[in-house]
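Heads up, one of the protein chains got dropped from this complex, but the rest are sitting where they should.
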Amino acid sequence: MKILEKICSPLGWLSLGLLGYGIWHVLNTPADFQQGNSVAILFVHVSAAKMALFFYLVLVAASIRYLWKKGDTADTIAEASVHVGAAFSVVTLATGSIWGKPMWGTWWAWDARLTSMLMLLIIYVGLIALRGALEDRQRGAKAAAIFALIGAVDLPLIHFSVVWWRTLHQPASLGNGAPKLVGPMLTTLAVMGVAFTVLGTYMLVLKTLEVREQRRLHDKEEEHFHNG
Amino acid sequence: MGDYSSFVIGAYAVAITVLGGAVFLWKIRLARAKKMLAKMENFGESSQ
Partner (left out) sequence: MDFRLLKVVYSIAWKDVVGDFRRRDTLSSMVFFSISVLVTFQIGFDPDRQLAVQLMPGLLWVTALFTSLVGLGRAFQDEEEDGGIETMILSPVPRGVLFLGKWLGNLFLTLVVNIILLILTMVLFNVDGWSHIFVIIAILALGTMGVTGLGVLLAALTQGTRSRETLLALLLLPLVVPLLIAGVQATAGALTGGDISPWIRLMVVFDVIYLTLAPWAFGWLVEE
């Protein structure tokens, strides 16, 4: 855990730098034939989506670890990853919606990917609510871990059923989600992808440290309450 | 080819606000928690 404190700040600066570099790339990428310069939104949207999903994997790993070994560290990381994942889900949905407006004419479309991402966000929010509702930290940790794992099995099922459902109702008219990116756009996407990965890692480290301090504070307050 | 600059700017603004906002919020909370903890340590020591 001490390592985290040391790398937090440097990671923050590194993300900032990489994001700046990424944005420079975005500004220098020629506009797409079909989408005009709205393709610029996709660089953020796709990167955020990857992060939103990635942090669920982190959550799963932490949850399994917690249920197996019961460490406080695992639980802290699990809690942190939910918040980071939720933040990226919100960005994915918002940027997806904004990209969709000029493309599809609507602020929202119930296409497979956006719907699945919305479900992911709701599951993240549910996890936050679950922890909040359970006052006993051990109970909260266990419940959250179990729910996270149930969600992990469920998310592929949800995505699969939503895709199936939408292919029945929406022929290609809506466009099948994001179109393919080629050429210089791929480089920009890659750069943004790396930048977001570093940013996400930074956010995870930061949030983990914050959760840890909050827990310590809470424990101290309990202690004083009982001794005072 | 279309010019969707306002949408692009809007999207980036949202992303920066959400992600930057989260980072900002968590940093403040972390600092505040550390300060409160330090205060409690001192309080504990002085009352001993």
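A and B label the chains in the order they appear, each numbered from 1.
In the analysis below, a residue touches a chain if its C-beta (ideal position, glycine included) is under 8 Å from a C-beta of that chain, and two chains touch if they have at least 3 such contacts.
A quick note: this is a predicted structure, and the numbers were derived from the prediction, not measured.
Participant: Over the full complex, note down every shown chain the hidden chain is touching.
Facilitator: Checking the complete complex, the chain left out touches A.
Participant: From the list A:Ile7, A:Leu57 or A:Ala129, which touches the chain that is not on show?
Facilitator: A:Ala129
Participant: Of A:Ile158, A:Ala190 or A:Leu217, which one is in contact with the hidden chain?
Facilitator: A:Ile158
Participant: Quickly run down the residues of chain A that touch the omitted chain.
Facilitator: Contact residues on chain A toward the absent chain are 67, 119, 122-123, 125-126, 129-130, 133-134, 142-143, 146-147, 149-151, 153-154, 157-158, 160-162, 164-165, 168.
FYI, only the chains that are shown with their structure count from here on.
Participant: Using mean CA coordinates as chain centres, what's the gap between chain A and chain B in Å?
Facilitator: 17
Participant: If we count contacts the way the header does, which residues on chain B are in touch with chain A in the complex?
Facilitator: Those in contact with chain A are residues 1-5, 7-8, 10-12, 14-15, 18-19, 22-23, 26-27, 29-30, 33-34, 36-37, 40, 44.
Participant: So in the complex, the part of chain A that touches chain B is made up of which residues?
Facilitator: 12, 23, 31-33, 35-38, 40-41, 44-45, 48, 83-84, 87-88, 90-91, 94-95, 98-99, 101-102, 199, 202-203, 206-207, 209-210, 213-214, 216-217, 220-221, 224
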